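Of the protein chains in this complex, all but one are displayed in their positions.
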Amino acid sequence: MEEKFKITSVVSVCNNRIWLNGQLAFECKEPDTARFLLSAFQNLKVTYPKFYKMDGLSKLGWVATEYLLKDKPGFTLNDNYSAGMVLANKNASLDADLKYYQTVASIPSPALFVYTLPNIVMGEISIRHKLKGENAFFIQEEFDADFIAQYVQGLLNNNILQSCICGWVDLLNEDYKAVLMRVEKNGEGVEFTSQNMLTYF
Amino acid sequence: MPVFVAGLGAISGIGNNVAECLHSLQESRHGIAPMVYLQSEHRNRLPVAEVKLSNSELAQLTGLPVHISRTALLSLVAAKEAFLDAGLPSGFPCRKAFVSANSVGGMDKTENFFPAFAANHEAGHLREVIHHECGAISEIVAKELGVTDFVSTISTACSSSANAIFYGARLIKNDLADVVIAGGCDSLTKFTLNGFNTLMILDENPCQPFDENRRGLNLGEGAGYIVLVSEKIAGMLHRMPKAVLSGYANANDAYHQTASSPDGTGSFLAMTGALKMAGLHPEEIDYINLHGTGTQNNDIAEGTAIQRIFSNPYPLMSSTKSFTGHTLGACGGLEAVFSVLSLQHGIVFPNLRLETPMKELPFTPVTRFKSGISLQHVMSNSFGFGGNCSSLIFSKS
Partner (left out) sequence: MVMEKLMEDLKTQIVEQLNLQDVKPGDIGNDDPLFNEGLGLDSIDALELIVLLQQHYNIKLLNAEEGPKVFYSVRSMAEYITTHQKANP
């Protein structure tokens, strides 16, 4: 018998807006993605110097997760090995790859090179929220809700995780979109199904 | 539900198939040498462990066209070997999956394309970039293998192919596949070499993992796959399965994008998680195939985590990266193959060039080839950038 799990919180970031559980949480009219992400970060009023050093994809994932977990800091469980992450996107780390490649002609930048892997965004989020559970990153043409739902359900059903952040985080040049949700074994929210996930896109 | 290992396939700097790799491991013959195939301004300074075949030789071996990415050529050689080694009865109806990892994709071809294209956007052959993304490599190989039921690509840096293997096991456990060819591949590219060079963790001499005076890693290339089968399929094969994949776990170190935490939190969690799943006590592990890259940071973090879990007498340990270099997306697959060979033949491979044991650690890896030992359980560690850490445990079936 498969257990039923809940989506306890959802954040989406696109078109210069951040929506948290259906409510507009932040909006700004900055003309470019980098400045929008910076404003969103500043709006959080947290001190995190590392943010400025991240690539665009990590900044997007980081900001989205910060809003997602803002109200319920309890996500960082005592046993944080049981909180994990399953994310997907379309463009992998292509944005960072291109920026790194531009420096190769003169002196290659180590600080840019370290972001040329898509799973680094999960590393940054894990560092911030001390999430040490299993994490996986998939590259998909578009968000494959059935696949992600099945994968996350497997992790929760088999007690590999007790809670999971899952969703989509994609950024290439000026195009970006993040939709992240918290899925938990216990808690208030809609049922965790692929159909319900798709309603947030 | 047990998941069995029925086939092995490998290509690396020390051999073009499993038998050749095994022979080199037995003879303590490493594959780290000056570059022959990779074109780089660092060719005289940085040794690498290249597969000793040109692209046209690999194309001939695989039947693929020569313009295909070297990553796919390497992948097909090893995946096909593994598949044939499993000896599945032909025409037998079963659901086959291919789960393959890589970190560079078709970057080798993109690098050929880019200079001309950058100068003139009308120039360059598009066929050189159509296989750029990691998944394209798996699709090419899956097609050649005739696998159509399920194909997936995992890219989590240096733990990629260990993750591909346990992902494959999950497909079987959840009854989504009967046979899974799982592992990974990577070819050497300028992108990777220059990138690791900026991190200043490349050794200008053959690397010395777990040595007090280690200076860094050597990059390598290759592919390694194992064929995982369900219990039902295992029972129908003519040969006994080679091993059982008895435990696996993945965890995040949550410390730094590239550096491991000083106490090796991620590696500790991965190893203890795999032990728990296999239902084993630490003292039951007979051999650990270390991640052992040869960097200051990895070896002390991994060593510290091992020290926290295991106690005297420590299991035998060695890093076979002292033979193959660090093959990135391929290393979890290659080292899974080596771990199963170790279990099957009762042998342990030496950690080459270990001169001075690390002063912080109470144990020393094996420095000479050992044979005739009884091994029941072997652990293989793979840790990657982004804090992604995985451990696999193979047991006698």
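Here the chain labels run A and B in written order, and each chain numbers its own residues starting at 1.
Please note the rule applied: a contact is a pair of C-beta atoms (placed from the backbone, for glycine too) under 8 Å apart; a residue touches a chain by one contact, two chains touch by 3 or more.
Note that the structure is predicted; figures quoted are calculated from it, not measured.
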| item | value |
| --- | --- |
| Shown chains that the omitted chain touches within the full complex | A, B |
| Residue in contact with the excluded chain [from B:A259, B:I309 or B:V366] | B:A259 |
| Residue among B:S100, B:S138 or B:T198 that touches the chain left out of view | B:T198 |
| Of A:N21, A:N43, A:N91 or A:S109, the residue in touch with the unshown chain | A:S109 |
| Interface with the undisplayed chain - residues on chain B | 198-200, 256-259, 297 |
| Interface with the unshown chain - residue positions in chain A | 47, 49, 52-53, 106-107, 109-111, 114 |
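The rule is simple: only the chains that are shown with their structure count from here on.
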| item | value |
| --- | --- |
| Inter-chain centre distance, chain A versus chain B - centres from mean C-alpha coordinates, in Å | 28 |
| For the chain A and chain B complex, residues of the former touching the latter | 80-81, 84-85, 92, 97, 100-101, 104, 108-110, 113-120, 122-124, 126-127, 129-139, 154 |
| Footprint of chain A on chain B - complex, ascending | 103, 114, 133-135, 152-157, 163, 167, 170, 174, 191, 194-195, 197-200, 249-258, 265-266, 269, 273, 384-388 |
